[in-house]
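What you see is the complex with one protein chain gone and the rest in place.
Should a chain be cited, it is by its letter among A and B, assigned in written order, with residues numbered from 1 in that chain.
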Amino acid sequence: MKKILPYLPDRPRKPREYGLTMVMDKGLSLNEAASFMSVGSSYTDYVKLGFGTSLITPGLEKKINIYKKEGVIPYFGGTLFEAFVIRDMFKEFVKFLDKYRIDLVEVSDGSFDIDHDRKLEYIHKLARHRTVISEVGSKKKEVVYSPDQWVEMMKAELDAGSVKVIAEARESGTTGIYNEDGSINNSIIGAISDQVKLENVIWEAPMKSQQAWFIKHFGANVNLGNIAPYEIIPLESLRLGLRGDTFFQFLPDELKQ
Amino acid sequence: MKKILPYLPDRPRKPREYGLTMVMDKGLSLNEAASFMSVGSSYTDYVKLGFGTSLITPGLEKKINIYKKEGVIPYFGGTLFEAFVIRDMFKEFVKFLDKYRIDLVEVSDGSFDIDHDRKLEYIHKLARHRTVISEVGSKKKEVVYSPDQWVEMMKAELDAGSVKVIAEARESGTTGIYNEDGSINNSIIGAISDQVKLENVIWEAPMKSQQAWFIKHFGANVNLGNIAPYEIIPLESLRLGLRGDTFFQFLPDELKQ
Partner (left out) sequence: MKKILPYLPDRPRKPREYGLTMVMDKGLSLNEAASFMSVGSSYTDYVKLGFGTSLITPGLEKKINIYKKEGVIPYFGGTLFEAFVIRDMFKEFVKFLDKYRIDLVEVSDGSFDIDHDRKLEYIHKLARHRTVISEVGSKKKEVVYSPDQWVEMMKAELDAGSVKVIAEARESGTTGIYNEDGSINNSIIGAISDQVKLENVIWEAPMKSQQAWFIKHFGANVNLGNIAPYEIIPLESLRLGLRGDTFFQFLPDELKQ
C-alpha cells in the first residue's frame, strides 16, 4: 500500500542482509507476541529475548515458534550467554540452544569482562554450527573504550566469525555509543562508521531521537536494534520518511523547501 | 458505576461537542485496537492513526471498522496529508480518504511550511464534503509563533471551516504549546484561551502533568489530544477527580481542606 506515494525509499525484502530491525522482547505473553507479529512481522528481522528473561518467561518454546513461523529470527540476549559462561557452563549453554532449536546466538561481554581473545574463541567456536552476532561495549559506566578500541574489537569479532556486530546502548539508550543523556557520541559512532562496513553493524537505538539520527546519517536501511515491540510501526514510518523527523529525507531536491 | 460517588463532574455523552479525548494510535494491532475499545470506547471521541502509519499498518480497513463500530471517529494524522500535498497529490489524498470512508480529516503544516492562505484553502475545500480539524504549530523547534500568531491562525482556520483546531505538541509533548521540558508555555496558552472559544480547541497533552494542568485550569471537559491508548482510563480518572492531582478539584468548598 505504501506504493501509493512516490519517493519512499526502497527496503529490501526479508530475509535481508541490510536494513535490519532487531526488536527486544523482555517478557511478552504468547498473545502479545502473536499480536506484535500481526503488525510487525514484515518489518522485524530479529527478536532478542532480552537478558535472562528466557529462563523465567512461561511458554518459551511456543513463543520461539510464533516468531519462527513468521520468518522472524529469535535469539537469547547476551546476558544469558554471560550468565552461563561466568558459571563455567558453556557446554550447558550450547545444550540450551540445541534444546530450543536456536540458530542465532549473541556473544557479549556487557556484564562481565571476558578477555577479548577468549571472546573471539567463543565466537569462533559457535560460528562453526550457528550464526553468531556479537556485541561490543560494556553495560557498565566505568568501562570506557576509545573509538579505536571499538573499531578494533568489531573488526576482530567479524573476522572471528560474527556476521554482525551490535553496538551496545542498553535498553535505556544511555550508555555505550551514547552519552548519559541519550545524545549521540559522535567520535565513537564516527570512527565505527568510517572503518567498519555499515551493513555489518547493528546500532542499538531505543530512543526515537537516536533512530532518526541514524536514518538521517546512514539512510533508511541502517540496521537498528533494541526497538520496543510497539515501536516497530513508528520506526518503519521513520525509515520511510513518513514522520516529521525524516519527512524531507528521501524527497528529491525540487520538492524540498 | 461512578454515580456511587457524589461531586464527580458531569461529562457529556457521546457524540459530544466538548470534553473530547483524542487518542493517538501509532500502530496497534487489530487485537490491541479491539482491546483498547473494550475499556476505552465510551471515553474516546477521536482516534488519530498517527503520522504516516496508516500506509504501513496491516489491516487498516479492519481497524477503521473496529473504531467506527464503537462510535469512535478515526482519522489520519496530519503528516499523511502533508506527505501527499508536498508531492502535489492532493487529489490522490482525497481518493485515499474516500477509499477508506474517512469523514474526519486533519489539515496541518507541522512538517513542512504551507503558506497560510493555501492551508485555509485546503480547509475550505475539504470542509465542503467532510468534517475538518486543523492543527496549528510546527513540529520544528526553529519555527516559533508569537501568541498573537497562534490566535490569528486558529481563528482564521475556524472561519475557513475547521470544526476544531488542534494545538501542536508532538507525541512527546515538548514543543508548540509547551517548553522543551514539557512545562506549560503560559503566554501562548493564555492568549489562545482568552481569544478562542475553548470548545473549539483540542490541546495535545501527552504528559500527565500537562493533562492535570488543563483540567485544573479549564475544567473536566477540556478537549485533550495525543493521549496514549493505555492512558485513556488514567486520563478519565483525572478528569473526574479520581486521582491525586485533581482530587480536590470538583469538591464543594466545605469538603476541601
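One rule holds in what follows: a residue touches a chain if its C-beta (ideal position, glycine included) is under 8 Å from a C-beta of that chain, and two chains touch if they have at least 3 such contacts.
Fair warning: this is a prediction, and the values are worked out from it, not measured in the lab.
Touch with the chain that is not drawn comes from one residue among A:T79, A:S134, A:S162 or A:N223, which is A:T79.
Within the entire complex, the positions of chain B that touch the omitted partner chain are 1-2, 4-7, 31, 35-36, 38-39, 42-43, 208, 230, 232-234, 236-237, 240-244, 247-248, 251, 255, 257.
For chain A, the residues touching the chain absent from view are 26-32, 50-53, 55-60, 79-80, 82-84, 86-87, 89, 92, 96, 110-113, 139-140, 170, 172.
One rule holds for everything that comes next: only the chains that are shown with their structure count from here on.
Work out the mean CA point of chain A and of chain B, and you get 34 Å between them.
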